[in-house]
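Yeah, one chain of the complex is gone here, protein chain that is, but the others are all in their spots.
The letters A and B name the chains in turn, as written, and every chain counts its residues from 1.
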Amino acid sequence: MKIIRIALLILLLAAFIAFPLVFSDPAITEVAVFTLFFAAAASGWNIFSGYTGYIALGHAVYFGVGAYAMALLCQDLNIPAGYTPFLLLPVAGLIAAAFAVPLGWIALRTRRHTFVVITIATFFIMQLMAYNLRFITQGSAGLSLPIPFDWSADFFNLPFYYVALAILLLALGTSWWVRNSKYGLGLLAIRDDEDRALGLGVKTGPFKLIAFVLSAFFVGMIGGLHAYFNGSIFPPFAFDALFDVAIALMAFLGGMGTLFGPILGALILVPAQQYLTIISGETGYNLIMYGVLFLVIILLLPQGIIPTLGKMWHKWVARRSIKEIPPAVATTTAQEALVTESTAKKDEVNL
Amino acid sequence: MSLLESENISKAFGGIHALDTCSIIVEEGTITGLIGPNGSGKTTLFNIITGYERSDTGIVRFNGHTITNSTPDKVFRLGIGRTFQLTRIFPRMTVLENMHVAAQRQGTRALLSRWSSKHEQKRALELLDFVGITQLKDMPAENLSYGQKKLLEFAFILIAEPQVILLDEPAGGINPVMIAQLSERIRTLNKQGVTFLVVEHNMEFVMGLCNTVTVLHRGTKIAEGVPGEVRNNPAVLEAYLGD
Partner (left out) sequence: MANLIIEAVITGILTGGVYALMSSGLTLIFGVMEIINIAQGALVILGAYLSFWLQDNFHIDILVGLLITMPIMFMLGLLIEVAFIRPLKRNRTMLSILVTFAIAMIIEGVLTRQAGATYVQLNAWYVTASFKIGGFYLPYIYIFGFLLSVVLLSGLYVLLYRTKFGYSLRASMQNRTAAELIGIDVERVSAITFGIGVALAAAGGVAFGATNLFNPNSHYDLISRLLVIIVLGGLGSLRGALVASVALLVIGDVTAVVWSPVWSSTVFFMILVITLLVRPQGLFGQLEGRKQ
């Protein structure tokens, strides 16, 4: 079973690597590049929100910081266009992560709904800063990045595709490693019952912050990459509220807290959104369609695709083995049948 | 010097005095019962000892050290475990994963490695066996029955090898067969050196299991002694009947 899984994954990876070489039409590869951008960002976001259950709707901040970091670094260090800027991506990511430390620490002092709102508020603050701190960001005029003019139109998307793929694999690998570590176990415990986890020795504060910073790192790198891909950035591009909702929806669609969920979500939603934009053309219409798509997804698949498939699989397996209840379970079930649920006792709370 | 003691703990919620200069003692190696009518402050006292609530005044001491108002994780790491009246386990995680959350590790490197070491796995399975739910190890905890969840909670406290365990109504809502098994397990662990402080309403359970019983009423201690004494103490009778 495990060998089949590994073989499938390798096949999948090969498909991803071969894709732009097979489907070389720049219009298609461009959609592919965006898909990978979002897949990586959503995977990064999932490391925090998927595992801890804290919904952060302000990660566009880190995207923006990464974008501006990239632009400013290229400018100040006189980086030429070409492959060199790609080397700066980890730096952009680290700068975004650095921002995430204080911002995350502040936000994580709150819980649930308040947390969501404070991440949104942080986003708006940073967006306003981008507009107003002109001496750094040039305000609404924006900044430009080096443009590799010597890359032909056919070739242009390829380096970005492979770099995005690399970031995605890094995010995926990190996600996998976190999931299987004692640290990740702690995060999942926080998601289920944070105070109980604390009472069992889990260092909830540092755990949450580290996940938050990790996710910001990946989103920041994508911000830098997207900035370079675009050639120029300005505040509404770098700090875009829809970005937050998009990655949240993708992670959610595929399955929050799963490894491949965010990627699956991106694979479905990015091409869909691009397609909708093309066929609707007129403004307003694509918003309506996107909104309706959202609603349909949320109402029909409240758990996300992968968990829903997983549940269906378990049901199918259970139905097949219903004749084979192990004796131990049967005994316990009989025992439990004697349980007199004393609801009155259960609901008493002694002060 | 007792293992665990609270000295003059007071706690008010708005106008209600949940605890009023409450002083209790838990001697090492005992199974101490904590009883009292509803509203006497038992769960609040537990919450304060384990750091889930702050006391207004008073001191909590463990092994001679003052631990008043520590955070819950510190309290647990010092060696005090507790269960909750309404069981608190991790519903979306499997039984085995639940066990491992409480397994303590030292150092950052340990955190980064796999969530279950051979040694921890062995210990977790041993404990699941001890409480009798080994066969459920891969089941999501939310699918367990009420009684099974109680057993799981009991088991995962044990994996950290606490010195003292605070049990909040362990016998609540489970059948007599299981209650008897629970008593047995507590006795076994006690013989191995674990101290217990048990809040319970089930008098038979308390009187049969505990070496000494402390009675709370309206937030303060009104009696203390061996079960036989306490059972016949007029103040205690009045507290229960009067309410």
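One rule holds for everything that comes next: a residue touches a chain if its C-beta (ideal position, glycine included) is under 8 Å from a C-beta of that chain, and two chains touch if they have at least 3 such contacts.
If you're wondering where the values come from, they're calculated on a predicted model, not measured in any experiment.
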Among A:Thr110, A:Asn180 or A:Asn230, which one is in touch with the chain left out?
A:Thr110
In the complete assembly, which of A:Ala98, A:Val245 or A:Leu309 touches the absent chain?
A:Val245
The missing chain sits against chain A at residues 55, 57, 106, 109-114, 116-118, 120-122, 124-125, 128-129, 131-132, 193-195, 241, 245, 248-249, 252, 256, 282-292, 294-295, 298-299, 302-303, 349
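Just so it is clear, only the chains that are shown with their structure count from here on.
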How many angstrom between the C-alpha centroids of chain B and chain A?
40
Residue positions on chain A within touch of chain B in the complex are 177, 180-186, 188-189, 191-193, 195-204, 326, 328-329, 332, 335-336, 338-343, 345-346, 348-351
Residue ranges of chain B touching chain A (in the complex, touch as defined)
13, 16, 18, 36, 38-44, 50-52, 71-73, 75-77, 82, 84-86, 88-93, 97, 100-102, 104-105, 110-115, 132-136, 145-148, 156, 160, 169, 172-178, 199, 201
